[in-house]
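A single structure is presented below for examination.
The complex appears here minus one protein chain, its other protein chains still in place.
Showing subunit A:
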Amino acid sequence: MSLQFIVDGLLTGSMIGLGAIGVTLTYSILRFSNFAHGDFMAWGTYATLAVVSAIGATFGKVAPIGPLSFGWPLIVALIVGMAFTALLALLLDKVLFARLRSQGQAIIVVMASFGASMALRSLLEFTFTSRPTYFSRAIQIAMPVGFGIRITPDQIALLLLTAVLVLGVHLLMTRTQTGRAMQALSQNAALARIVGIDVASVVRVTWIIGGALACVAGVMIGILVQIRPFMGFDMLLPMFAAAILGGIGSIPGAVLGGLIIGLAEAGAVQLIGAEWRAAVSFIILMAVLFVRPIGLFGVRER
């Protein structure tokens, strides 16, 4: 078999992994499965697209950076999109999740996230139609890098971006007071308050990180595949599978889980056929739940 599946798998895995970080953080800190997380991705991507278009309308055509398919407008737009998605997540928490959370029943919050997911998705379809769109229609030439593997400059840039973001979030979680407060809150909420942690502010940081990374994952899909209102929703199963495979609450686990699922999907496409791609996440999810429900880096609850 061709080793090309490694590049494809790492890319898909990066998108899944970045999304899974948000899923795993929301689950471990706010204690609910946020099914609207995929729609944060899609909203972030459309927001980024809108900013790119606005910049294009103002400054005219901007030359791409080096061999990449995009120029500085996309980078600026991505940063704006990340901020927008973080705000969207904060807003949704304020008007919906926070109120339900205070009533103390997790399942209601989960159901509300289903509803929010549908509403957000429908709004996108209503505004932008369900027709796929693209950041760029330029075709990039993939460079051979040996062993029969080809990779485009965009793909290299996005893999590097993923690595930087994951490292950044990992350092934030393990080396800063904010990160320690997040860990503390996920392990024992009552004790976190006792040691002086303001739960509301930690919850805000959680949404900001999750939302911003969801936007990056969405834009990656937009650059490498296409932009559709369903793009994020379709990532839900792989993202949850990655978060559970990695062990809920673990950032490195979510990313590694994403990469494993990405590689498994890409391998399955080559070996069995593309129609089995979607089954891979499902099979891995079931296998983890049967064999090691706490995941790779998970720890049994007390």
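Assume contacts are C-beta pairs under 8 Å (C-beta built on N, C-alpha and C of every residue); 3 or more make two chains touch, one makes a residue touch a chain; residues count from 1.
We adopt the following convention: contacts and distances are computed from a predicted model.
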Out of "Cobalamin biosynthesis protein CbiM", "Branched-chain amino acid transport system ATP-binding protein", "Thiamine pyrimidine synthase" or "Carbohydrate ABC transporter membrane protein 2, CUT1 family", which one is the UniProt protein name for the chain not included here? "Branched-chain amino acid transport system ATP-binding protein"
Which one touches the absent chain: A:L124, A:A181, A:I221 or A:L285? A:A181
Which residue from A:L3, A:L91, A:A138 or A:V195 sits in contact with the chain not drawn here? A:V195
For review purposes, identify every residue of subunit A that touches the missing chain, sorted by number. 177, 180-181, 183-184, 187-188, 190-199, 299, 302
